[in-house]
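Coming up: chain A.
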Amino acid sequence: MSWENYMPYIYAIFAPFALALFGIIYGLVLKGFDRKLAAHMQWRVGPPLRQPFYDVLKLFEKENIVPKNAVPWIFNSAPIISMGALILALLYLPIGPFNPVLGNYGDLIVLLYILALPGLAMMLGGFSSSSPYSAVGAQREFIMILSYEFPLAIIIFTFAWKYSILYPNLKAFSLLTFVEHPLWQNVGILGFIGLLILLITMLVVTTGEVGRMPFDIADAGTEISGGALLEYTGKNLGLFYLADAVKIVVMGTLIITFFFPYNLSSLLLHYFSLPHYAWLTIDFLFYLLKLFIISFVVVTVMRVAFPRFRVDQVVKFYWGYATLASLIALSLIVLDTVGGV
Partner candidate 1 sequence: MIHIETSSGYWYPIIMLIAFIISWLIAYLIWRRGEKSYKKNTEEDDVFFAGNPPPQGELAHIKGNNLGWGFVEALDGFYNGMKRMHNGIINDYVGWFIGILAFVLIIIILWGGAI
Partner candidate 2 sequence: MSWEEIIKDYNPTIQRERRIWVNIPKDKVYDILQNLKNEGFEHLSSLSVTDWIDEGKFEITYHLWSYKFKVLLTVKTKIDREEAKIKSIYPIYDRSAWIHEREMHELFGIEFIGNPDLSPLFLEDWNEKPPFRKDFDWREYVRSKYYNKENEREKAYWEVWLK
């Protein structure tokens, strides 16, 4: 076994620490911006930007209550699974200019399964806490997963199908092909419109996946007073809070790999030359900016603009309109490739 074969194991062992740090810190920063901008949109002053950090510090100081007839080991491990799955997802995602750490050891389908884990963990937590409110919350989380996975699957299938046509020798589902060959250039007019529709559907699916206002039926504050995360206090809730912050980063990165994998350096390269690491930092900052804009659109604007939907409206929306939109986009792209090219 030469040195080369051990590379993936070393990545798998050391990369999670760095990525977890990045995910948590930038996730909380995004949450801070989100609350500040939402407040300004509502003509309020809003909390300081470092408020999520204070929230987490406080939550880790509070008592960690486990309800009397809850199932303790599921109850306590749910937040850990949720957080672990999200850190794992970061490993398979391209962070800014860098290729995904485990890029050639797992493709998009693996990522899709990992992304289902946080929702599952929240559901587990809700059901295991033996409270009627959180059982209803967990049941709603189950419906959320069912409803937003459908359009998400169609979007991923569209991309994979397109890549399998354009680059038959490459692996269609591998994230590396997604990053190296963005679809915007080699697609005709019809395909361009199809991609736009896909982008909008993906944004809407991300709001559902992150569980923000129009689709936060799972932990609906006013209706079921806290929903699935009702019985969680102290560090369990703190970990769920962190997981929620990292989830925004993960979902934002997913959108970036699909639709905006461009780097600033490729554009400015021939204007002035900079050492390699300078380009990397510029690209990384550009990636952070892209992530901020996506989080602003997906989380803050939706949160301020829309009231919460009813449970059946959410299902109708995802299985009806979002799926229809992604199917239309799929057919447009198919027409474009089959007819146009």
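As a selection rule, all candidates are chains of the complex that A comes from, given by their letters.
Here is the rule we use: a residue touches a chain if its C-beta (ideal position, glycine included) is under 8 Å from a C-beta of that chain, and two chains touch if they have at least 3 such contacts; residues count from 1.
Worth saying up front: this structure is predicted, and the values here are computed from it rather than measured.
S.K.: Looking at chain A, find the partner in this complex that touches it; the options are 1 or 2.
M.R.: 1
S.K.: Please output the residues of chain A touching candidate 1 within their complex, sorted ascending.
M.R.: 5, 8-9, 11-13, 15-17, 20, 59-68, 76, 79-85, 87-88, 91, 102, 104-110, 129-133, 135-136, 139-140, 142-143, 146-147, 160, 164, 171-174, 217, 225-226, 230-231, 233-236, 238-239, 242, 311-316, 319
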